[in-house]
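Every protein chain except one is present and positioned as in the full complex.
This part shows subunit A:
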Amino acid sequence: MSKQQVSERRFIFLSLTPIVLLFLVFSVIPIGIGTVLMLFDYSPLSSSVPFAGLKHIRELLSDEMFYKSLRVTFTFVAVAIPANIAFTLLIAIGINKIRGRFWKNSFRTMFFLPAIAPLAGSAVIWTTMFNADSGVVNMALGMLGLPSVDWLTDPSTALLSIIIMTLWADVGYNIVLFMAGLDSIPESLYEAAELDGASPWHVFWSITLPMLSRTMLFVFIMTSISYFQMFPQFQIMTKGGPLYETYVLALNIYDQAFTYMNMSYASAMAFVMLIIILVLTLIQMRIGRSQWEH
């Protein structure tokens, strides 16, 4: 080995070792433990960790609460993700059509601001806004002559309230991503379409959407991964209630792990969440790839 190679090896070894070590201890090993913990009976109070086989999986399959939280999670995701994508795409297209830098930037800033605030803080604010007696939402309804709604305490509106809050808090990121995606579509495509006399609707379907497919795929995957794990607003605004109508999987897992200290059982549920996210991501990537080929 030349002197150069020796110093290269030494540099790689010295810099990478602490980084890889940290990464192993706080990423790889936890993922490893996290996927096998459900096969054991772990308790923070006992020193032995007996093998439990599929006990926790069986428990899971007969746990009403688990099914309930799965349903709530899927309802939340099925409403919130499409709503998010539709809103953000529309707003991004709208802002992109605005002439003048000042207004364009101002609109983007206004829609983005909530995204930088701590979600926990936003949740606290929205809790008071949705308050049935003194909240601003019912105040506004009252001014319009409409009856007030028990937003967070009525089982039929609680999840909807959290979805509204989540959309407020979260649309900024995707708007910015879509705006960048729109900027990268060559102007000449639109000019050609205009010459052909294509309708705005047609332009949207045959130019804007296909040209955005890469952005769309990225946005879909990132939004899904993050929405399945959403936690602060559910824990703060409703604590999963009323009647467990907002008891998402993330909250169920947290309660099992750190309120009831059933850590192995919580891990079994977390594993289900991991599988769901992996499968969804793979499906989205498959769909995305087949779209590019066209």
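The working rule: a contact is a pair of C-beta atoms (placed from the backbone, for glycine too) under 8 Å apart; a residue touches a chain by one contact, two chains touch by 3 or more; residues count from 1.
Everything that follows uses one rule, which is that contacts and distances are computed from a predicted model.
Peer 1: Would you mind picking the UniProt name of the chain not drawn here, from "Cytochrome c oxidase subunit 1", "Spore germination protein KA", "Carbohydrate ABC transporter membrane protein 2 (CUT1 family)" or "Peptidase M16"?
Peer 2: Of "Cytochrome c oxidase subunit 1", "Spore germination protein KA", "Carbohydrate ABC transporter membrane protein 2 (CUT1 family)" or "Peptidase M16", the absent chain's UniProt record names it "Carbohydrate ABC transporter membrane protein 2 (CUT1 family)".
Peer 1: With respect to the chain omitted from the figure, which of A:86, A:120 or A:283 is a touching residue?
Peer 2: Checking each option in A:86, A:120 or A:283, the one touching the absent chain turns out to be A:120.
Peer 1: If the hidden chain were put back, which residues of subunit A would touch it?
Peer 2: So the residues of subunit A touching the missing chain come out as 4, 7-12, 15-16, 19-20, 22-23, 25-35, 37, 42, 44, 91, 94-95, 97-99, 103, 106-114, 116-122, 124-129, 133-134, 136, 139, 142-143, 168, 173, 176-177, 180-181, 184, 214-215, 218, 225, 228-229, 231-232, 236, 249-250, 253-254, 257-258, 263, 266-267, 269-271, 273-274, 277-278, 281.
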